[in-house]
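The complex appears here minus one protein chain, its other protein chains still in place.
In order of appearance the chains are A, B and C, and numbering begins at 1 in each one.
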Amino acid sequence: MITSLILASALALVPTQVLAADNGLAITPQMGWNTWNKYGCNIDEQLILDAAKSIVSSGLKDYGYNYVIIDDCWQKNKREKNKELLPDPTKFPRGMKALVDDIHDMGLKVGIYSSAGTLTCGGHIASLGYEETDAKTWAKWGMDYLKYDNCYNQGQSGTPKLSYDRYKAMSDALNNTGRPILYSLCNWGEDGPWNFASTIANSWRMSGDIYDNFNRADPACPCETYDCLLPGFRCSVMNIINKAVAVGQKARSGGWNDLDMLEVGNGGMSHEEYRLHYTMWAALKSPLLLGNDVTNMTSETKEIIMNKEVIAVNQDSSYSPAVRMWVKGDQQMFSGNLANNTQVVILLNAGDKAAKMTATWDDIWFYSQPHVDASKSIEVRDLWKKQSLGNFTDRISLDVPAHGVRMIKFMDSAQSS
Amino acid sequence: MITSLILASALALVPTQVLAADNGLAITPQMGWNTWNKYGCNIDEQLILDAAKSIVSSGLKDYGYNYVIIDDCWQKNKREKNKELLPDPTKFPRGMKALVDDIHDMGLKVGIYSSAGTLTCGGHIASLGYEETDAKTWAKWGMDYLKYDNCYNQGQSGTPKLSYDRYKAMSDALNNTGRPILYSLCNWGEDGPWNFASTIANSWRMSGDIYDNFNRADPACPCETYDCLLPGFRCSVMNIINKAVAVGQKARSGGWNDLDMLEVGNGGMSHEEYRLHYTMWAALKSPLLLGNDVTNMTSETKEIIMNKEVIAVNQDSSYSPAVRMWVKGDQQMFSGNLANNTQVVILLNAGDKAAKMTATWDDIWFYSQPHVDASKSIEVRDLWKKQSLGNFTDRISLDVPAHGVRMIKFMDSAQSS
Amino acid sequence: MITSLILASALALVPTQVLAADNGLAITPQMGWNTWNKYGCNIDEQLILDAAKSIVSSGLKDYGYNYVIIDDCWQKNKREKNKELLPDPTKFPRGMKALVDDIHDMGLKVGIYSSAGTLTCGGHIASLGYEETDAKTWAKWGMDYLKYDNCYNQGQSGTPKLSYDRYKAMSDALNNTGRPILYSLCNWGEDGPWNFASTIANSWRMSGDIYDNFNRADPACPCETYDCLLPGFRCSVMNIINKAVAVGQKARSGGWNDLDMLEVGNGGMSHEEYRLHYTMWAALKSPLLLGNDVTNMTSETKEIIMNKEVIAVNQDSSYSPAVRMWVKGDQQMFSGNLANNTQVVILLNAGDKAAKMTATWDDIWFYSQPHVDASKSIEVRDLWKKQSLGNFTDRISLDVPAHGVRMIKFMDSAQSS
Partner (left out) sequence: MITSLILASALALVPTQVLAADNGLAITPQMGWNTWNKYGCNIDEQLILDAAKSIVSSGLKDYGYNYVIIDDCWQKNKREKNKELLPDPTKFPRGMKALVDDIHDMGLKVGIYSSAGTLTCGGHIASLGYEETDAKTWAKWGMDYLKYDNCYNQGQSGTPKLSYDRYKAMSDALNNTGRPILYSLCNWGEDGPWNFASTIANSWRMSGDIYDNFNRADPACPCETYDCLLPGFRCSVMNIINKAVAVGQKARSGGWNDLDMLEVGNGGMSHEEYRLHYTMWAALKSPLLLGNDVTNMTSETKEIIMNKEVIAVNQDSSYSPAVRMWVKGDQQMFSGNLANNTQVVILLNAGDKAAKMTATWDDIWFYSQPHVDASKSIEVRDLWKKQSLGNFTDRISLDVPAHGVRMIKFMDSAQSS
């Protein structure tokens, strides 16, 4: 029988060739590593090569982290006479192509950064008005990915049309190169990219910049919902999650809400908080872009970012972000469709005390109402403990740590025929 | 004596030839059946023919449901060389014209769907930039109705002007065909279509998509008022009602607020909730577009959608949406002018317990102040019980079920001369 | 000594020839009578002539009410071949010029109505795209005043620029006629006319339409502050006052915030409420446009609208709207500069019970801080009782009726040198 659950899924089953930037990339959310969260402007060829090598040697590559993304501050201070933008020769003495080739040789892909403005956020030369030139340059170097920021945009924002036109110029330029280049739009959610970006980009940031904190209010991130005139930065993990729940509906295969790069391993949060952070990024189908020092990781960090079952949720072929089914004070419950009739459920406790939380079959499969069979016994697997919790009927109650989650997978559906 | 009540009515008495899309259609809100709520993308010729036959055989046609509307997913994946958009040949092997002819032969009219974007919400080819071509095609097929959606609109929104210009292109194209085609604008209330659409369309959606639920908050429908940057979907019946009360003032003969298609009979709500849902859609002068399986209806469903007296409120020649006269916690009272000096009143109880509710003559005819005669005895008829409740003076008190309504008609006015 | 009070006044002392529509009109807020609030579309030549005669015979003219304004529904249903818009011949059998001449002969001026859209709010032919033609026609008829509405504006709103450009077209057209025509812009506050209209119009509406009620919340007037995407109608007197306090700062000689036409005498409010209504419109420097039946007025109505001292506040040469100095629950205190170092103070009690209210010299002359002499003895005159209340020092305490005001004038200033 047809139900609204199936209708919802239908949206994700749209042929991927017509969506997003039409480049066939990011069928599932991209995974990789980015220089910014850990190193900011202090980057050079050696640092990036070392990171790439560690991504291979640590096994991260095998978990799917395959993009090495060079964020801001790689540029020279001036364009060449032919208008080309070259890398800072002191940081990248061999030029970019040699570095890209080396990373390609490791079986990884490479990303670069610029801004749809006159300057990048770090004050370097950016690409507004030079879209075709810069796209060609990056294609020539062999780049596979562009993160395209929003600083110094000359006031070209304030309506979806102004933002769309500005970002479409680069989308067209990238497509014109003939090289498939994943296009990561980064305008912090201004003018609603979840509405206008899905035909031109593979992902779009939906909030101000993350910082390495669980839930602190910060004046530089003044909004608490998706609707925000000053996205800012220093947005906490909970701040971003609470914004992301409204726009999850807009994610599609080939076009994802980007909750910003990961902070796991950077030291500002507890292990449970990092687990919550990673869990929600995975379940909400954000790109999973590591932001830590991958050459020196604790076992706790590895435990979080190298969990095949959690990553599989992010990369699942249902392409459906988990949906927040309810909020009760500090507690939230998320449920998401997975392939093969399985379901991921997250019990999130943002409170300062551990709590027992309960999810019922009616809540988990709410969108299948009135066709939920509460008497159905279903095996539940704990994705962080990597073990079965046994079979349950009607509901499941679990202890959830403070500032933490339980992430479980239902091996069958309670939806009745 | 002239009163503000009469002035308000004057607005509805404007000659219809100059309003709306200038096509003379939707003098009263359109009625019919649409494929989406029940079947989503799983549609084909046979399903639609079966539904059309049932609309006739069940008697629905006689109640006024005369449009059979084919929603999304009817399209081929590619335009023809001459740019025409044809139906998916596996779903519609005879093409569209044959199907339309068959339905016309049953005395029904036919509607089609597209989006004012590059793709429909379901990811199919849409009509932005192809307005003239597609309008001609639909006219050629004999289409009588277009539902025109808002997905993938290339950022062409954010001011009333951007939205108006985009939707006006199709309005002009439809008028240019020479065939009267009812134009159902569906941009979910973005940029205030209640202001800009009445000269170009016969109805306009004023909220995100409905789902089959009474009052559940859902993160995909984040707004609680008409003023909304992310209309979304999974909006509950009460969510839509609470948005609609502010824009009721903008409805006109030939130009209606569309509260979205009906969910009656789809199983997610109780009988009382469905009755409330249908009552309010009727009284607020929304188009009444069934969304259930009309080939297989329970008697409870039929009781709701086949009530001549309730439908008559929707189709009344006063063209005036009922107005919410007060809110007291979970309780709301609506009052609406009807022809021949009669009045419809709805006592709505959104609370979880049955309640006795009272409406006074002063509240019901508030806009006639100071000319209300509280001592006037007026016969009151219960439109769902289909019987007179007797005569009342000054006020009426009725038991209203939880999540339910009492819908009553006053056979005379308490307005004094 | 220079103080901020003087600085504030400086803004009002700007030479009038460079402000507003540059037409030298509305040096003080316009006064007159308008057909709409009482008669709506039910107007004709005789009704208007009768009203004009009564304005003279009743003495209203001598109080300053000198504009007779014909609101919507005067038009024929079609433009002439030369594009001219003529009056409905059944309502105005002699045409407009004869009527205007008659009213001019009474020593009164005449106003007309149209909309910056394709249709007026009542559905008649309007002037968007015909600004030059219609302005010439009105000038030819001898019109002295245009009320220019906002209905059916083809989506040309949403930024100040879109609204400004649309309304400026008529401003230019009026000026091009060579006849001084007071330009009353009526876009209900959309896009902030207090910012964009002062160089093109003599007044601008700042809210949705008034209705004849003191403080009832109505879903058709959904906003409670000046910042409003759906101005609507059925806005109560207190709703409009609470919006007007923020924009009072933008009023200038030649460019006034229009709080909408008066309801005094139409029967929906008590005498005290009407007194409050008129008091605040006068003190906030709204145009004073009667909306009642001037051929048949009670003594209570006359008492309110024919009070020279209250009208003098509105027409005072300081051109300064009273400012709300404080709000305490249901109570508000307003203070406004008047010429010759005098001051108007209003104690407003929106509560349901009479109350004693106190205004201190520090509060009344707050903007003169730190130069307020609390020990100064000042004569206080009651403008509604038309008598002196004696001299007071430091503060004054008065009984204020429920839903009522006390409006007093200080015959000197407590500002010290």
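The criterion applied here is as follows: a contact is a pair of C-beta atoms (placed from the backbone, for glycine too) under 8 Å apart; a residue touches a chain by one contact, two chains touch by 3 or more.
These figures come from a predicted structure and were not determined experimentally.
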Query - Contact set of the excluded chain (shown chains only) - result: A, C
**Report entry** Selected from A:Pro93, A:Gly107 or A:Gly267 as touching the chain missing from the view
**Finding:** A:Gly267
Report summary line: Sole touch to the unshown chain from C:Asp101, C:Asp165 or C:Glu300: residue C:Asp165
Query raised in the report: Looking at C:Ile69, C:Ile210 or C:Val247, which makes contact with the chain not pictured?
Result: C:Val247
Query raised in the report: In the complete assembly, which of A:Leu49, A:Leu86, A:Met106 or A:Leu119 touches the absent chain?
Result: A:Leu119
Query raised in the report: Which subunit C residues touch the hidden chain?
Result: 2, 4, 6-7, 10-11, 14-15, 18-19, 158-165, 168, 191-192, 194-196, 198-199, 225-227, 245-249, 323-324, 366-367, 369-371
Query - subunit A, residues in touch with the chain not shown (by the definition above) - result: 38-42, 73, 77, 118-119, 121-123, 152-159, 162, 211-213, 216, 219-220, 222, 229-230, 232-234, 267-268
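Note that in this section only the chains that are shown with their structure count from here on.
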Query raised in the report: Think of each chain as a node with edges to the chains it touches; is that a line, ring, star, complete or other?
Result: line
Requested in this report: Report same or different for the subunit A and subunit B interface, where same means the shared residue numbers exceed half of all residue numbers found there.
Outcome: different
Requested in this report: Would you mind reporting the rotation angle for the C-alpha fit of subunit A onto subunit C, rounded to the nearest 5 degrees?
Outcome: 180
Query raised in the report: How big is the gap, in whole Å, between where the Cα atoms of subunit A centre and where those of subunit B centre?
Result: 39
Query raised in the report: So, what's the distance in Å between the C-alpha centres of subunit C and subunit A?
Result: 55
Report task. Would you pick out the residues of subunit B that each touch at least 2 other chains? Result -> 158-159, 162
